[in-house]
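A single protein chain has been omitted; all remaining protein chains appear in their positions.
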Amino acid sequence: MSPPARACRVTPDAIDPRELLESSVTPSDGAALLFWGVVRNEHGGRAVQSLEYEAYAEMAERKMQQIADEARERFGTGAIRIVHRVGLLAVGEASVGIAVAAPHRGEAYEASRYVIEELKRRVPVWKREGYVDGERHWVPGYTPTVEKGD
Amino acid sequence: MSPPARACRVTPDAIDPRELLESSVTPSDGAALLFWGVVRNEHGGRAVQSLEYEAYAEMAERKMQQIADEARERFGTGAIRIVHRVGLLAVGEASVGIAVAAPHRGEAYEASRYVIEELKRRVPVWKREGYVDGERHWVPGYTPTVEKGD
Amino acid sequence: MVVRSLFFASFRDLAGTGELAVELPAGARVADLVAHLRRPGSPLASIPERPAVAVNLEYAPLGTALADGDVVAFIPPVAGG
Partner (left out) sequence: MVVRSLFFASFRDLAGTGELAVELPAGARVADLVAHLRRPGSPLASIPERPAVAVNLEYAPLGTALADGDVVAFIPPVAGG
């Protein structure tokens, strides 16, 4: 079964967990797993007040769809949807939601973990932390590896 | 931090994924994982039309709380909430929702998996499948083991 | 003494009721209650010889001594989730 249209999205809007789950689960699924990434109040020992997410949206959606397709094929799950939020987020708000539906739960756990790890390695999204003292800085991340030799 | 009051519940009402997540996540959490068990359209090759869940509610809530406490201690997560539905459910409806909040995602995956596996082994809940031809039967399950020798 | 016996799912179907008050001699254990319920002719004669049982909301071995007013639940194989 192919995933629903626009299964993977970058959006400035709040992520709706019910919509993510319900649009992923089909009658042959017995479980779904929702990964919910949220803004923490501290990072590296420093108090975080807000997080600003930026994405290269067109490429990020393409990469998220590639990762979802890889996970579906590798673990044999049902639909996988990934929604990443951009813009200014407060502590406790969700930055990413990943729904993985599957006939059985084992595959859902493996695929969900695969998706979040790969997302952090390859999807062009950045975040800038704002501290209580007003300072901001870009959070150091992963340098994506280019598969073909250069 | 102690879990919110009535963190683990048996209920005849539909499970609300947003409420489960938001009541679990605190400002020091960076991730939450929601396990969402849903009614499948088949079991053992037979078409399932509905599933009827029954619980020994008072004991089930106590056992779910014990499992949540074990998982929090063992994996060092934040709050864990477990809601199990009872009554007649249609295909696609959620029978169980398990929210695990955690500072970091690794613990959330391990704890979530622990909770659903233990829930299936120990929590006094039963299900009766209804087939398209009108027949019903209790789904064979796990016999809980009594820890102390008898 | 009298104990409350609770039956769920397939055990309730057998018993024809979810609850029975059972009178037992002082000093009786869970195993004695099981034997009483499994006596020939009882609707519960076919339950396992060693069913999973909870006494006052906790799983308990068959050797557990019972007291007046205890709640003894008979737990058929569980299938939640």
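Read from first to last, the chains carry the letters A, B and C; within each, the first residue is number 1.
Rule of thumb we're sticking to: contacts are C-beta pairs under 8 Å (C-beta built on N, C-alpha and C of every residue); 3 or more make two chains touch, one makes a residue touch a chain.
All of these numbers come straight from a predicted model, not from anything done at the bench.
In the full complex, the chain left out of view touches A.
Even with one chain removed from view, chain A keeps its contact list with that chain: residues 37, 53-56, 58-60, 62, 84, 95-96, 116, 119-128, 138-150.
Heads up, the rule we're going with is that only the chains that are shown with their structure count from here on.
For the pair chain B and chain C, the distance between C-alpha centroids works out to 26 Å. Measuring from the averaged C-alpha position of chain A to that of chain C gives a distance of 49 Å.
In chain A, no position touches at least two other chains.
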